[in-house]
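Omission of a single protein chain aside, the complex is shown with its protein chains in their original locations.
On to chain A.
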Amino acid sequence: MSERAAKISPAEEEQDDDQITDSAAPDAAVEEDATSDSETTTEPVTSGAESVVRALENAGVEYAFGVQGGAIMPVYDALYHSDIDHVMMAHEQGAAHAADAYGIVSGEPGVCLATSGPGATNLVTGIADADMDSDPMLALTGQVPTEFVGNDAFQETDTTGVTTPITKDNTFASSSDTVGNDVSEAFALAREGRPGPTLVDLPKDVTNGETDREPDAPAVPDTYEVQERADEETVAAAAERIENADRPVMLLGGGVIKGEASEACREFAIEHEIPVVTTMPGIGSFPEDHELSLEMAGMHGTGYANMAITHCDTLIGIGTRFDDRLTGGIETFAPDAEVIHVDIDPAEISKNIYADYPLVGDAETVVEQLAEAVDDSPEAKKWRAQCQQWKSDYSMAYDAPKDKPVQPEFVVEALDEATDDDTIVTTGVGQHQMWACQYWTYTEPRTWVSSHGLGAMGYGLPSAIGARLAADDDQDVVCIDGDGSFLMTMQGLSVAVREDLDITVAVLNNEYIGMVRQWQDAFFEGRHAASDYGWMPEFDKLAEAFGAQGYRIDDYDDVADTVADAIAYDGPSVIDVHIDPDANVYPMVPSGGDNGQFALTEDQL
């Protein structure tokens, strides 16, 4: 019997979750956990590994993604009797990406497990990704027994050393008595304040060792302090600046979504009629079909978003770290604007762009403070009209001549049309990711799941797995992938099939490392060094070999029906979409360039 035997049906699952969540309420005493009638918490803890699992249960963890191995086996053994649903992945990178996506969609840290050495190093890409995007995630890694640590033992890697630069915090567990609390604390740290990945390295003797210590409920250590409310005086000054603005713009970053501030930002923007642009991680924070929305700014942002950001006089940046893909060259970024910067992390203030009005605090709280402080809306009618003018001047359009291969934008739009507004989109990294940003109309937070800061190819499919498990049952999950990105982690299809996950993968197949080919055309005189695959497996057949449903699109006539079939298929499906191999992503701001000088065609680069 495998641990899958313990899997519970969706209906029971819901009930059970409630129980787990209840017992994990912050004020629930530990004794209550021990005496509650929930099956998972009646047996007293007897080992470090059980204490680890108890800590996860206390935290309300529903799913864990991982791969077995010698050093992590005691933890798996303890999971065997737990109601936590373990999803066995095909590769640890996938486990980390799945946990990351679970964290993005649910807001609660996603949990991934790996064994020592290669298991842990395979997690690294996913951990680094979560770190760059401030996604809540907890990684648990097996480690060789303490007495072997430092001796280059079989499958030993200095995991805390390797992951120090890419985790919010990590811990080497030193005793069976404290390991449960190490995990509780790491879980709490992953979601508190600015979220991020945490890691606990678990030597086998520590997890195997005896203990009767029940872990405490998740709590952050007292050296970790987060400021919720911004300084009132600065809020008042910022509010005055907003009232007097002639050309205001709100710039919403990923922190808006993480901080559950989308609603507050929407209300603020709409009440004061302030045009809104988002960063790539901020997609979904503001409805893109709203008149005030100028969509995404930055390297492949819309022309109108980049014009607005370049010409504004007041920039209200919320939950953004002013990444260079957004700002382009610092010298030309919003050069006339006074900057109001709301962020929960003080270290983001004036790191890249100087903040004239630094507002450190929780995004939702601070936006509410601002809403309270702003009495009069800025008089910006002319500015809004200007923004609308830019919207029509630089509208996002593409040619789709019937005699040419299918244009990728058309496929993205077809997928969007065939699905509901709350559909979750995940992507790999490359041109397809940019088309997915540009041609899908996002209206809800936590529906856009992508690798932003790290830009990790291979993110798409495993993140769709994590997103699927965090999503509501009636929500669709669509992965828009590139052929190259899909190849990197497509072994995850075996997981999707085994777990019977309803995911639609559309591989925009150009038989190129497309984004690289685009840059080679633009900046390397068209020399396609190692970017032309020339041959790709047939992804529809490959899907079938995995036990998934395969589809293929070769021309426009196939698009609508095939997309509808794939979405309707109840289970994992893959559409191999043969797109125009020469299609490129525009507008484009060359790296370090001036956002207002975006190119609309290759000739303008």
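Worth pointing out:
Rule of thumb we're sticking to: a residue touches a chain if its C-beta (ideal position, glycine included) is under 8 Å from a C-beta of that chain, and two chains touch if they have at least 3 such contacts; residues count from 1.
Note that in this section contacts and distances are computed from a predicted model.
Chain not shown in the complex: UniProt lists it as "Acetolactate synthase small subunit", one of "Acetolactate synthase small subunit", "Probable glycine cleavage system H protein", "ABC transporter substrate-binding protein" or "Thiamine pyrophosphate-dependent enzyme".
Within the full complex, the residue among A:Asp399, A:Asp472 or A:Asp570 touching the omitted chain is A:Asp399.
From the options A:Met132, A:Ala173 or A:Ala230, the residue with contact to the chain not on display is A:Ala230. Touching the missing chain, out of A:Ala99, A:Leu202 or A:Leu359, is residue A:Leu359.
Listed for chain A, the residues touching the missing chain in the whole complex are 160-161, 164-165, 168-169, 172, 189, 221, 223-225, 227, 230-231, 233-234, 237, 303, 307, 310-311, 322, 330-333, 335-338, 345-347, 349-354, 356, 358-361, 393-399, 582, 584, 586-587, 594, 596-602, 604.
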